[in-house]
Each structure stands twice: as structure tokens, then as C-alpha cells.
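The complex appears here minus one protein chain, its other protein chains still in place.
For subunit A:
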């Protein structure tokens, strides 16, 4: 208090002149008046907070406006006004609030920086300048003057709450990446933030990281939360009795944390006991002029005095534990919450075994409470494990019957039915989910959570997949376009959109240079009788190109809907490749892709080992903690907690690396598909050079499905033919050649099954639909899939084409005959056969081939001859 008085009275006249009127008044006032101002504003602030808590926003604002008069431009006042006004106005405009909060945050940072600079500058040049800087600081903030050259700004301009609120709004608006970028600096500087806010920051960060599918960040926060808030470390067996003991157990626990932390403080800093010793040594050092000093003894004293009970492992983990102040949620609620987060994390990383264990634990904790979320997660778990019937049962049991709950339930059921290959049912379910999601908006007044609960964009993606699978590319594209608001940074979205384009192209729904559907041969019948001719529709325009006009068209039609085209497909594929490359760089892992399958086995083995390890520790742990509760052995308790923390950390670490492998493989799959599609699209657009380079990069991929290897070779060969390099083209095809004239199967049925991800699930309780290898009645119409035999036929036909074009008609004849025996209905093979016959002068044979092929359509010609 003394120093405050002196500092304000010491402020120089020059500084005073700089100050604003109000600040000048404050700085010239006595300490008593200062206190009065302080208490008045503090009281007002308290009032406002009370009004806010009881949701009386008008009254709250009245008080806040008063405060604003007293404390002009105070960022915290402005912040609270913005929040209160937002609630008063029915939460209608979150974007506006976002803008205001961003301004507040900016202002806080500026003010903090300004005062921070002054403080730092002051510290350099000694007292006199410090007092001067104090004077000028009053212009920024009158209280800093009265409090001396200290870091008051840390409290006063701390933008933590504003930042958190910004992130909350972004989260509600589904802008997860932005929310993450706002939260990250806050999380990394979480130590100085008070308990309540810090907990919110952590929980939100966790939600956002999970929404972004960022496994490592999720794990980081989870581990931190378990340590810092002292929950999640209470071990608990699977037995029921443990669950009953739990509350008491927990209470003891939290108190033990409290006392243990203080005890640790004492022993850690080591000051109380050895303070005197130090004093001694210090004084002795000061009188060092006496040579008699024994340095050895000086330090030896310390060494012996300390006993070296330095905590094993990370001592910081103890310091992390936060004392639970007035928390809005009870310990058990928090514990349940964290447990559910853990399950979500494990589901995200597809560590299903561990997830099963943890979800059981969550069910135990949730006993007698709201267990709907736990049930939902359990349902998701069973869905992920392929136990679809069980998943449905659990989903129906989770009794969340709100609009939101119903919407997500329909959606999730839709997912399950899709997996059951019941496409019609899943389509109905998805559209029901959409309609009940949109009915959320009917509820007035709006809430911020309404934005969050509207999951229609997520459901849209599912709808898109469903339409695509049912062969409706235009509808699917519309869904994907809407979903792109959220999924724009997911490569797979762009792949799907490109697939829509290609499917539309295939179905003849979009214009290309093609004169007709590719699946038919048009033959014009010209003239009659003796003069009758057959004109086979121009073959080359079948391999059609787009009109130049079409090419320049924008991707959006006049109605704002995406205009599907081959060029749009190319753009989408390039987007996806770019995103994929970015993510590759981000999560660079130099593991050799070829050894992945091996690694996976190993890691899963290691995982199970670790798991069993963990189980053992859990048992130990339970004992340890009960012991500690009985005997009050704080140290043993702390150690047990430590070990537990490490194990759970290990589980998470394993999950993350397992997940990284999964993502790596998934990205590889996507990349293959992208390159194959892109090579195809470039061929369609008549860019053989680009097609060739794309096909080559597809073939260069380390781990490439044999299906895509086949496609890569065929595309590369075609591109080379188009570039007039038949020799090199032949090299690509001839790897499938054996014995000079026989073509091998380019891939096997197993390759197909592996590629289609149809796998049998290991179901411990195999009463559900245990294996996915059942042939389902409802066939998907979207997946045009090459059977190995068809691929072989294609190779025969293309060999024939290549030889024919080089004039090797006899060989061509051999290959095309083989091709037609495998794929008799192929229009291309038929035309090649016709060509070869015509070249060999066998026009009768050619005509009879045309007449035999089921894909040929004879159309009469309609020219009116104007006879004059």
C-alpha cells in the first residue's frame, strides 16, 4: 500500500499532463478515493455477473453500461457487454458477436503489449524511468499507475476468456480448423489461466480436435486433463463393487491430491527444512575472504540434507494438478465426461479392443445417470466392429428423443443400413435425418447450440455417398457440393465429386464430344437393295473430346448447381491431390509402405501385449489406491497415479501410431484412385502427355493395388499410342503377356476383395451378422467394377488394337478373336474385329460380326433427296 501511495504521488507533472481527464483525476486523487472507485466498479461488476447468471440480460446490460461510463474502453467490459447483448437479442447473429469479440481480443492484446513494453523498458533503466513509465501508463489504464510497475495487465487485459468464446462460436459454426487455430495458443499457455476457464479450454479443445480427427492433439489434451484435474486416474476394476465405492473413493482422492500437492510443494522446494542451512552457507560464502571455507562441506551439507527424494518420472505432473475450485460440474460428471472422450478418441483411432474396455468403464460410471451418450458410443463401437444388428439395438436403446437426438439417430441408422447394403432404407433414413435436423430451426428463440446441432451438412455427405452408390450422380454431386462447406479440406470429398462427374459422363448425362452412348455401336443403313451400304458410326468421335466452348465453361451452371463436366472432374482430382500432398508433408512418416502389413501385425501384437500389461497394472493400481485411502499414504498414491498415467499414455500413443498407419494406408488408397481417375480424365480431355505422366506416377506408387496397376498400364499404353509411340505402349501391355500370345489375368479375385475392404470382423460374440462376406441382395449400382476376366479381355482387345494399328493384321486377328470370346458384348472389341476384317478384305465377315453383336444398333438413314 505504501508503495502505491508513493508512486502515485511521485508521478511527474509531465506524465500527468499526458493523462486523460478521468485518469488525471484518478492519479491525483488520494488512495482512499482510489479504493472507493475500485470498490464501486467491483460491486457493479459483481452485480452484472449475478444478473448474467440468472439470465436477466436487460438488467445485466444496464449495469454494464454504467460500468462502461466509468471504465471507458475496458476490453473486459466490452466483452461482457457483447456477450450479454448477444443473449438479449436471442442469439440471432453469432457472426456479429464473433466480429466484436475479435475486436476485443485485438484490443486486449494491444493494451497488454503496450503496458508490457513499458514495464520491460522500465526494468532496464532503473527506478526513475519506471516511475515515469508509470505515469504514461496511466493513459492506457488508470489502475496500472496506482499499482506500481507490475504486470497488472496480465489480469486486466488477459484475453483468455474472449479467445475461448471466439473458439466456442467457431465450434458452433462447424468451423473446426479455425477454432483449433484459435485454441491452440491458449492451450499452450494454459498454466496462468484460472481453473474454470482452463477446464473449458481443454474440453473445447478436445471436442474440436476430435471433430478435426486430429488424434495426436486429442491425446495430448486427454492426457493433460487426466493429470491436471486428477480424474481418470482413479482406477476401477470391472466389478460392480468398485463402482459403488467410487464416490467415497473419489472424495478421498481429491482431498489427497490437495494435501499431496502442498506436501510436495514443501518437500520439493526444500526450503523450509534447509532454509537455515542455506542461510548459513550463503553468509559463509559472503565472508569468503576467510580462506578457511570448505566448499566441500558447503555443498555436502546440501546433498546430505536433501536425501534426494526427487520424485521419479516427471515431477511436473504433480505440479500440474489443479485444485478444483468452484467448478460447475461435479467430479463424477467430469470423470464420466473424460471417460467418454477417451472412448471417442479410441473410436477415432479405431482401437476397437481398447474402446470396448473403456466404454464398459464408462457405462459403469454412468450407472444411475444419463447413459445415453455412453450407449450411443457403444452402438458406434459395434457399428465399427461390423456387428450391425447389435449396433441397431443399442442405438434404439439410447433414449435421446430430442429433435437433435432423433436426427442423429436416423443418420446413424442410415449408416448401419448402408453397411448392410440396404441402400433404399438408408436413403429413407438419411432424408428423415435431414428433415428432422432442419426442423431444429423452428424452435424459437434460437440458441447458439442450434447452430451446432444442425448437422445437416454432415448428413448431406452421407446422402451424397448413398446417391453415388445408387447411380445418381447429379443428386450426389449436389449433396457433396453442400457438404463441401465442412469437408472442403478432405481429399476424399473431391474424389467423390470427380466420381460423380465420371459417372454422369458414363451415363451420357453430360455432354461430351461423343455422338452417342459409349455402350452401343450405331450403324447407319444407307440405301436399299443393290445399293445398300452400312456406315459404321465414326469410331474416333466415340473417344470423344469436349467442344472448346464447353471446356471454358465455368463449373457452375446458371442455377448455381455444379455443372458436372470432365474438366470439373479434373479440377476436383487436382484439389484432392493437393490436399493429400499437404497432409503427407504434415504427417511425414518415413515408414516403408511395403512393410506396412508387417508392421501392422507387429503393432497390433504389441498393442495387445501392452493392453495385457495395462490390465495387470490396473489390478495393482486398485490395490494401491485402496491402500492409500485406508492408510493415507500420499506418496504411494502419487506413485500409483503416476504409473497409471504412463500406461494410459502408452495406450494412447499406440492408438495414435496405429491410427497413423491406418490413415497412411487410406491415403494411399485414395491416392491410387485419384491418379487412376486423373489419368482417365486426361485421356478423355485428349491430353495424352498429362495422362501418361499421371499413369506413370500411379505405377510408381510403392504400394499399389494390382487393380490400379492394371489401369495404370492400360492408360499409359493408350497415352503412348496417342503419342505415336507404339513400341513403348507395347512394353506396358506385354508384362501381362505370356508365351507370346496369351494374356494372363492382371489381378485376382482376392485382389478385388481386398480392395473392396470386405472383411470379416472378429466378433467375440458372434451371434450378430458375423461376417460381411454375405452376398447381399440389393446390389449397388454405382460401383462399376472390373472382374479379373473382363480385364483380361480388355487386354486382349487392346493388344489387337495396337497390332492392327501397326498393320500386323494377323496377330491383331488372333487377339481380337480371343477378346471377343471373353467380352463378346464389348463395342470396342467388336469394332476392332470389324476393322481387322475390313483391312483383310473380308467385308462379309465384318458385316456378320456387326450383325451378331448385341450392342449394335442399326438406324435407317433419313436423307431426303430433292429431285428436281
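In the analysis below, contacts are C-beta pairs under 8 Å (C-beta built on N, C-alpha and C of every residue); 3 or more make two chains touch, one makes a residue touch a chain; residues count from 1.
As a working rule, contacts and distances are computed from a predicted model.
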Omitted chain per UniProt, picking from "GTP-binding protein yptV3", "CCR4-NOT transcription complex subunit 11", "Exosome complex component RRP41" or "RecA family profile 1 domain-containing protein", is "CCR4-NOT transcription complex subunit 11"
Of A:455, A:478, A:706 or A:811, the residue touching the omitted chain is A:455
The one residue from A:502, A:656 or A:704 touching the chain left out of view is A:502
Sole touch to the unshown chain from A:380, A:427, A:481 or A:647: residue A:380
Only one of A:676, A:699, A:743 or A:856 touches the unshown chain, namely A:676
